[in-house]
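Removed from the display is one protein chain of the complex; every other protein chain stays in position.
Labels for the chains are A and B, by order of writing; each one numbers its residues from 1.
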Amino acid sequence: MVQHLLTTNELKVEEIYQILEDAERFSQGLFWKPEKQMYTANLFFEASTRTKSSFEMAQKRLGLSVIPFEVQTSSVQKGETLYDTVKTLESIGVDTVVIRHSQDRYFDELVENINIPILNGGDGCGHHPTQSLLDLLTIKQEFGSFSGLKIAIIGDISHSRVARSNADALTRLGAEVIFSGPEEWFDYHSLSTSRFKPIDVAIKEADVVMLLRVQHERHQKMGSFTASEYHKKYGLTLEREKQMQPHSIIMHPAPVNRNVEIADSLVECERSRIFKQMQNGVYVRMAALKRSLESLGGGNQYETAYSERKIYSI
Amino acid sequence: MVQHLLTTNELKVEEIYQILEDAERFSQGLFWKPEKQMYTANLFFEASTRTKSSFEMAQKRLGLSVIPFEVQTSSVQKGETLYDTVKTLESIGVDTVVIRHSQDRYFDELVENINIPILNGGDGCGHHPTQSLLDLLTIKQEFGSFSGLKIAIIGDISHSRVARSNADALTRLGAEVIFSGPEEWFDYHSLSTSRFKPIDVAIKEADVVMLLRVQHERHQKMGSFTASEYHKKYGLTLEREKQMQPHSIIMHPAPVNRNVEIADSLVECERSRIFKQMQNGVYVRMAALKRSLESLGGGNQYETAYSERKIYSI
Partner (left out) sequence: MVQHLLTTNELKVEEIYQILEDAERFSQGLFWKPEKQMYTANLFFEASTRTKSSFEMAQKRLGLSVIPFEVQTSSVQKGETLYDTVKTLESIGVDTVVIRHSQDRYFDELVENINIPILNGGDGCGHHPTQSLLDLLTIKQEFGSFSGLKIAIIGDISHSRVARSNADALTRLGAEVIFSGPEEWFDYHSLSTSRFKPIDVAIKEADVVMLLRVQHERHQKMGSFTASEYHKKYGLTLEREKQMQPHSIIMHPAPVNRNVEIADSLVECERSRIFKQMQNGVYVRMAALKRSLESLGGGNQYETAYSERKIYSI
C-alpha cells in the first residue's frame, strides 16, 4: 500500500521513531538511493522558502529527478482541479508529489484515486507533518528522549499548522505541552484550557520554548497589537530569555518576524536551534521520502553505511 | 540540416511513422542518450501543465540537462524579443529549445538565423505537433493502423491547435475525420462542410470520440451557452456514451472541463484514453527530441535494447 505522509496524528509512535531514526542516520551520512531513477514534483500553492527548498535538497540528495511545477504558469490558471493536476503528473511518470495548499485537508479528495505517495507540505491551518517531525528530531537530538520534558508552545496557536500536531505528537511521546501567548488566539475548543499559562510562567518552566510565527498573511490584522506591543507582551524579549533555565533551548519554525516573536539578537544566540531546525528539515524529509518510495515496492534500494567520505555532510 | 518540429503538416507520412515507432519503442523501454551532455530550455509564454512537464520528463529520461526559463523573470520583461531570447540561449550553449507562444507561427521569424532545433509546444490557434503525435500514437496502439477508422473531432474547432492538424494527419494516414459541436465554432473556410455531422450521429459512428476543450481563456464568452447547456447540447453525456460502439474510445487533450465537454464520471471510465494520452505524450516527446538532437550530428549516440531492468517503465 502506498504510504502517504498527510498528518502527524495518523503516524503511530513507532512510525514517528522510525522516521526520526532514519533522519538521524541521514544526518550521519547514510547513503540511500532508489534502485531505478525516480521522479518527483513539488506543488506549492502557497509561498515557501524553507519547506520547498528543503524538499528539493532532500530529493536531490536521494538522487530523485525533480519535474518543475509552478502554479502561476500551470493549467491551474485555466481552471484545472488539483485532482486532475496530480493525476496528470502521475500519468507522465512522477513517482511522488509534495503538496502545499491553502485548503484544509486538500488531500481528502486525492487519496482515493491517486496511486503515488503524497507528502503534505502544509494544508490550510491544518497540518504540516514534516515541520512537526523536524521539531521532534531537534528536541530528540538535544535531550535524548521526550519523556518528562516540558515544551511551551507560544503565540498564534489558532492559525498554526504545527501547534496542534506537535502538541499531539509530543504528548504521545511522553512530553508535557503547555501553551501561551494571546488568549484570544488560543483555541479553547480543541485544546484543554488547563494547559494555558501566562508567558512569564511558561518561559521559566519550559525545557523548550517553541515560538510560533505571527502569520500576518492569515490575520486580517495582528489582533489588537502593534508589532512592538506583541513583542513586549508575548515575545521572547532579552529580559525573558534571562528567565529561561540554563539548559533550555529556543525553537521557531521560521520565517521569523524579528523583534516580534523574538528579539533580533536572540535568533542566532547560543540557545537558539532555529537554523538547526532547518538543517534537520532536510534529513527528516529524506526519511519521509524514503518511507514513501519504499512503499512503491521494488525493495532493491541499496543502502551503504556512513563511509569516511562524508557525502551528505551539510 | 537542423530538424525543427514546427507543424504536423510539414511532416511526411514516413516521418510521422518514424516518430511513432520510436515513441512506441521508448514505451517499451528503449534506452537512448546523446553521447555528450546536451542542454535544453523550455520557453512557455502561455500556461501549461501537461505539455511542459511532459517535455521536462522526456528531457530528463534522455539525460538532457534543463536550463530553467521563466517568462515573468526573464529579460522579456525588459522588452527583449523572442529572437534575441532564443539567440541568447543558443549562445550560452543550449542545444535545443521547446517554445509555446500565443502568436501564430511565432517560429517563422526564428528559423532563418537560429541554428538549434526548435520544438513547437503550441503556437496561438495554430499548431501543436506533439499533441497531434501523441493522439496518433494512442489511436495506433488501440487499433493497429489508421486505415478505415472514423474519428469524430467534437467541440471548439475554430480555436483548437490540434483539430486541423490532427484532421490533416489522420486523413493522410488513411482515416476518415468527421467534425461536430456548435456550428458557430466550425470553420467553414478551412474545413469541408460535408464532414460536419450532428453530435448524436457523430458519436454513434465514430471509432474515436475526440473531444476538444472549451477554451474559456480564448473566448470572450462561451458562445451563447452556459456550461450545462453546452454539456447537454454538445458534451459527452452519460446517455451519449451509451450510444458509442462497444469498441470505441474517448480522447481529450486536457485539461478537461468536467461536466462541460464530458461527464465527470466518464473521464476515467474504461473507454477513456485521456490519461493514457498523457503517458504517451512523454514517449512522443522523447522521440521528437531524439530526432532533433540526431540532426545536430555526432551520430555517436548509443542505444540499447529493452533490458529486463525496465528503466523507463512509467
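Convention: a residue touches a chain if its C-beta (ideal position, glycine included) is under 8 Å from a C-beta of that chain, and two chains touch if they have at least 3 such contacts.
The model shown is predicted, which means the values in this text are computed figures rather than measured ones.
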Option from B:2, B:76, B:125 or B:227 whose C-beta touches the chain left out: B:76
Hidden-chain contact residue, picked from the options A:212, A:236 or A:278: A:278
Interface residues of chain A (partner: the chain not displayed): 44, 47-50, 52-54, 56-57, 60-61, 66, 68, 70-72, 216-217, 254-258, 268, 275-276, 278-279, 281-282, 309, 311, 314
Residues in chain B touching the chain absent from view: 36-37, 39, 41, 65, 67-70, 72-81, 84-85, 87-94, 113
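Everything that follows uses one rule, which is that only the chains that are shown with their structure count from here on.
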Chain centre separation (chain A, chain B; CA means) in Å: 39
